[in-house]
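With one protein chain withheld, the remaining protein chains of the complex are depicted in position.
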Amino acid sequence: MAVQAKTKKIYDDIRTLRIQGADEAAAAALEALRIEGLASKARNRKDFFSDLRASALYLKTVRPTEPELRNALRLVFTAVHKSPSDDVAELKHGLDKQVEKYEENLKKVRGKIAEYGARLVPDGGTVLVHCHSGSVVAVLKKAFDEEIDFKVFACETRPLYQGRKTARQLSEYGIPTTLVVDSAARLVLTRFMRDSDVVLVGADAITSEGDLVNKIGTSQVALSAFEHEKHVYSCAGTHKFDPLTLWGSGEPIEERDSSEVAVSGDFKLKKFPKALHVFNPAFDVTEAKYVNAFVTELGVLPPQSLVMAVWKELGLSEKQLI
Amino acid sequence: MAVQAKTKKIYDDIRTLRIQGADEAAAAALEALRIEGLASKARNRKDFFSDLRASALYLKTVRPTEPELRNALRLVFTAVHKSPSDDVAELKHGLDKQVEKYEENLKKVRGKIAEYGARLVPDGGTVLVHCHSGSVVAVLKKAFDEEIDFKVFACETRPLYQGRKTARQLSEYGIPTTLVVDSAARLVLTRFMRDSDVVLVGADAITSEGDLVNKIGTSQVALSAFEHEKHVYSCAGTHKFDPLTLWGSGEPIEERDSSEVAVSGDFKLKKFPKALHVFNPAFDVTEAKYVNAFVTELGVLPPQSLVMAVWKELGLSEKQLI
Amino acid sequence: MAVQAKTKKIYDDIRTLRIQGADEAAAAALEALRIEGLASKARNRKDFFSDLRASALYLKTVRPTEPELRNALRLVFTAVHKSPSDDVAELKHGLDKQVEKYEENLKKVRGKIAEYGARLVPDGGTVLVHCHSGSVVAVLKKAFDEEIDFKVFACETRPLYQGRKTARQLSEYGIPTTLVVDSAARLVLTRFMRDSDVVLVGADAITSEGDLVNKIGTSQVALSAFEHEKHVYSCAGTHKFDPLTLWGSGEPIEERDSSEVAVSGDFKLKKFPKALHVFNPAFDVTEAKYVNAFVTELGVLPPQSLVMAVWKELGLSEKQLI
Amino acid sequence: MAVQAKTKKIYDDIRTLRIQGADEAAAAALEALRIEGLASKARNRKDFFSDLRASALYLKTVRPTEPELRNALRLVFTAVHKSPSDDVAELKHGLDKQVEKYEENLKKVRGKIAEYGARLVPDGGTVLVHCHSGSVVAVLKKAFDEEIDFKVFACETRPLYQGRKTARQLSEYGIPTTLVVDSAARLVLTRFMRDSDVVLVGADAITSEGDLVNKIGTSQVALSAFEHEKHVYSCAGTHKFDPLTLWGSGEPIEERDSSEVAVSGDFKLKKFPKALHVFNPAFDVTEAKYVNAFVTELGVLPPQSLVMAVWKELGLSEKQLI
Amino acid sequence: MAVQAKTKKIYDDIRTLRIQGADEAAAAALEALRIEGLASKARNRKDFFSDLRASALYLKTVRPTEPELRNALRLVFTAVHKSPSDDVAELKHGLDKQVEKYEENLKKVRGKIAEYGARLVPDGGTVLVHCHSGSVVAVLKKAFDEEIDFKVFACETRPLYQGRKTARQLSEYGIPTTLVVDSAARLVLTRFMRDSDVVLVGADAITSEGDLVNKIGTSQVALSAFEHEKHVYSCAGTHKFDPLTLWGSGEPIEERDSSEVAVSGDFKLKKFPKALHVFNPAFDVTEAKYVNAFVTELGVLPPQSLVMAVWKELGLSEKQLI
Partner (left out) sequence: MAVQAKTKKIYDDIRTLRIQGADEAAAAALEALRIEGLASKARNRKDFFSDLRASALYLKTVRPTEPELRNALRLVFTAVHKSPSDDVAELKHGLDKQVEKYEENLKKVRGKIAEYGARLVPDGGTVLVHCHSGSVVAVLKKAFDEEIDFKVFACETRPLYQGRKTARQLSEYGIPTTLVVDSAARLVLTRFMRDSDVVLVGADAITSEGDLVNKIGTSQVALSAFEHEKHVYSCAGTHKFDPLTLWGSGEPIEERDSSEVAVSGDFKLKKFPKALHVFNPAFDVTEAKYVNAFVTELGVLPPQSLVMAVWKELGLSEKQLI
């Protein structure tokens, strides 16, 4: 598809992970939609929306596991489409507004999640986190601001060590944080956690069955937490809900390059024996039974309630415009 | 304690992990016991055993979590002590023989474990291994020699990546081996394992309750395997049984240096914010309920049977000479 | 109650299982309602609905465990009742239309279930089914049409061997299908299933607690699937929801004739020793915790969400007309 | 805060448990709100509501764990506030009406719970109850009235023996009731319960995660029931739902005086050795996974459905007037 | 191998299941060993044992899953071999005696199992049995003789309906017995069983991990019993222990002819669509965690104790004569 140069760059940056994080990717995709929309040469409503739809569909293909990005494109498109106007200039203005509105809304969503999540942080207690999630960091900073006294254990999260980013951000903020290898999560649960101590993770996607798709390793931590009777919360706005799962589609699990696993010093791929391979899945699925609740902008909701809350809020319907 | 220079070196090498592996450490400690015993200036039986006991007790302190080393010293000491001789030269000769005998016996033990374990490897199936264990590698090579067709998933085993050693040794032998990050173990169980596929691990210590003390992360893999109804086997000679646990002592969990976790590139300890710490446990405990059986030189025995088998074989008694 | 001959025949055919399947029974009962309604001699609205209610109540008694039939009668009755008309002819016309509409709607429901369910069938995977369900067969045929490559294990489903019907229909369609005795379900799960492989069953009733009432044996298969971490889906339109359970009524479990169990050759009831009996329950209850989701026309919903979705869609209220 | 003498007395009676039971406390608090409202000297709408809000906020502090009381105050306040009137007399009249309406409504709620719950009582079966709950007693009496044949086991519920009150009320009504110590609940489940036998308890609060906060010991009974595959129902109107939990607040667990535990004869606190303490929590938390359903005025709903049903019914919103 | 005609017939009868039951097959194989031994033309000890070993090895191949048969041959061979005699006539006489002794011993074993097992039958209670086992029938008859009042539910055990044999034998003895389809086992557990009610099954083999290999379906019944907190006992002499499993060998699961599943009336294999297959496994594996104890001649022992008890009693050693 012929697109603006900027759009192409955004597309590539998302695809190659130069733009990281689901929120960031969604924002970038909307930016690209705006660029394309404003650049449309359409003279009438019909043509404008035909152009806009094509751009949206193109942008939706950038990554397989990005419900937030797809939701963002669909929501903005639908909102612009609601305007009955036939004036393309007005529609372009509407597009501009809706993209802005989406971003403002996202900020509010994050604020709510931080607020609600902070109240779940146990005073005098311990929080175990896996990987890096902007929402989880926001929750913990908010709790710290409110003078809740707690400490954090952060799993380093191989292969890309995003847990280090979490650990650095929290400790720089003053929150006592202990870094552990991913394998030590169960021992941390056994040795240091009791009472209302919690596990906090983000979310890459939420399915209609209430399952959580998140960074590889999340399901192991959640299983151990379940075994130890500790609550597991996923901090995630409702825009992480993947409506396609409602109609039976599975959430694909991205596999990433083996060089991420086999990169250091003397352990490079090119030196590998023939029979040696690498399997490098980016996500795993934590079944609803291992998630106590999602911390969303609508409140703290168990998985099965979240599905209905999203439905109610978003008026989900299979007959969507894009 | 004043010891021979060689003995001191061996002691330090074990302590600083230059000598790695429980079998290797036990062999080295026996070597040191032999050096000390042969160097004894005692003129009579009483003095000789007084010297030998002192050496043995010194060597037992080298590491907290080494039942095999302690068992080896005790077994050899007791065997030499059984000789009624009053002739120190004869007793020294006996010491020499017993050290040799212990090592020969260890070789036989490994042979038996490899033989029995190989029969548990599923033809056409998949084996998941964690960390590096000489016994597990021996089992898998034996199975490969016997033309069993299987593939292996090896967890990389942070922080020291011993899983890479496993993966390299197996793949160089021709066994199809796939390396995964530790966090991916549960997904491997979900996606690739079924039927009689098994998890194989080694053992650092076995307690009288049948619990398995092994490399950090083992208990998470075993928990996931239990959740997926897959059998977990620990390949370990009965010399890994820690008799002290029979009398109530817990198995201490060694914590290792934080630099092992925070070592790479821009993530060094000295650059850490004040609030950032590292917790680096070397082992965790896999409860007996998550271990189907130990593969020992006596056969494939469930944890609770192993305790009794060791008792029966070794004639355990609290009144030990050392 | 005095009814038309045709109505009587339909009633008897449902009762004696000459008309089999919940959808078929519901359709037949509506047909009978239409017959009775059209035959009504009432001269005014009040009398007409009095007649119609009597017919509906009579038809509702035909079998104890048929929420779909009861739902169908109630929905059609309520829809006809909504017309404000006083003209009996018009009301009869309305009845005619509503019965038709119900059946059209049912067809659409089945189409949606087939579509959504087909997306849950794992490409390259395995599906385990129990008993015979039109919806499950439709799902699997749809998946086959869409060139998903899968195979099926079908439990034979004693005593009436409905699994053979499933196996025949699927294999005649070209889907590789393997028939097993009911007792072999757990071994099939152990030996042949992994990853996203699923268990698919139908539904005779769904309770407000999210429990699934279905053919005897379903709960054992679901329990084994749960133990093996496999997803269990019940393919069932929302018309299988029994609203009475919302108000505390239990779902009765029909017991059927012992001759179904003791019928073959030399094992007939009349030859039984006095102390020998047969217990032949038609259904069992699979608790919500063992059902991952229901595949309905509204989407793939976990049990607890389904309850709310039905409520929202159907506007359930205890104050119903019949 | 300066309040009417009667109000002060009510406040103190609730705080010191002279007024017992969540329904009773809520009713008393409303009574106090009415007293204060009617006594308001405000001349205009604004001042009246300022007074009323102050009273409501004061009354809300009386006990930490009383969502019903807080819900009652909020609902009545909001309803009065809806009147657009500027006439203080009219607003006072409205307050009067709303308090009455709340109480009438509560009566209806109890009637519905009794009706729906009674249908869950197994004919020929056994019911296990813990503590004293007006709703549970109402359910059992209703079932008895409807000639359901059942017997009850009642846990005595230390430290205040509220189970004796339950046992007395039921047995005086003619229901065969057996009193057991709290420790015997699991043995009762093992020895006497099967099939559709149930555990019935009340509720002090319900959280947005679907967890049940109820009298200490409830979670142990529910855990044992779960282990024995018996259904656990909490009989509780939706007014027991604590909306604050939706926004992340935990439900505080009240600790009560140690004299309740150490009161009898020779076992008084003042005679205690220095190292002897008492821990006397009033409630514990039964996680949603151990509760099959709540029996509410809206129907029998699983925990996760209840959250959404309350939301739908009550139009919950964080922006509340009080 | 050239064998006596009678031996050949016995061999074939065992192979084709004309001789059914593990005890019966073992007895027949010993009979054949006797025939061959007595017919030996050997003139000296060495030749005689060479002949006898050949016969024993031949007989051991008759079926893959028959540890009892293999144990019987090994035990008798070893016992005869112990005699130091060089006189072939004397050795033949010894063989004769040992075969007799084995059979007498088996009778005693059965008596002990009946005696111990009968004490586990709950007075006033219910027993659930799967398939047909001589030991289980003996236990129940013994309990009935001792005036224990109980009733039995027997699963019919597809495909060969051995449960009917059980039901007939028990009911003819006067024991109230109810036949159910295999799928109804879980409902029987839910509806009719409580307190010390038990599940009784036989055993085809017991592994060194304490797992029970028994008729297909056993593991589903045991899983449901475990879920319902009911004790599961396998009535089996220690001769069902398969010593090969101690050294790592798996117990093979026999697959039987598909005609057993697809045999009746209009459902014959030859009429099958091409895509329709049958999978007909004879056994499944019930993991040790689902078996409370084995009822053996040594007493009622949990799986892990049994392994050690057999070891102790039988002096198991890998270095066996045959």
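Residue numbering begins at 1 within each chain, and the chains themselves are lettered A, B, C, D and E in the order written.
Note that in this section contacts are C-beta pairs under 8 Å (C-beta built on N, C-alpha and C of every residue); 3 or more make two chains touch, one makes a residue touch a chain.
Since the structure is predicted, the reported quantities are computational estimates derived from the model, not experimental observations.
J.: Of the chains you can see, which ones touch the chain that is left out?
T.: A, B, D, E
J.: Of B:Ser196, B:Ser258 or B:Ser305, which residue touches the hidden chain?
T.: B:Ser305
J.: For the chain left out of this view, which of A:Arg15, A:Arg194 or A:Lys271 touches it?
T.: Only one listed residue reaches the unshown chain, and that is A:Arg194.
J.: Return the single residue from E:Leu52, E:Ile206 or E:Ala309 that touches the missing chain.
T.: From the options E:Leu52, E:Ile206 or E:Ala309, the contact with the absent chain belongs to E:Ala309.
J.: In the complete complex, the non-displayed chain touches which residues of chain E?
T.: Where chain E meets the chain not shown: residues 115-120, 196, 229, 231, 289, 292-293, 295, 299-305, 308-309, 312.
J.: Spell out, residue by residue, where the missing chain touches chain B.
T.: Output for chain B: 208-210, 245-250, 287-289, 303-305, 307-308, 311-312, 318.
J.: So which bits of chain D touch the chain we can't see?
T.: 153, 155-159, 161, 164, 167-168, 170-172, 174-188, 190, 216-217, 219-220, 223-224, 227, 253, 261-262, 264, 267, 272-281, 284
Methods note: only the chains that are shown with their structure count from here on.
J.: Degrees of rotation, nearest 5, to put the Cα trace of chain B on chain D?
T.: 180
J.: CA centre of chain A versus CA centre of chain C: separation in Å?
T.: Each chain reduced to its C-alpha mean, chain A and chain C end up 39 Å apart.
J.: Which chain A residues reach two or more other chains?
T.: Residues 289, 303-305, 308, 312 of chain A each touch two or more of the other chains.
J.: Are the chains arranged, by touching, as a line, ring, star, complete graph, or other?
T.: other
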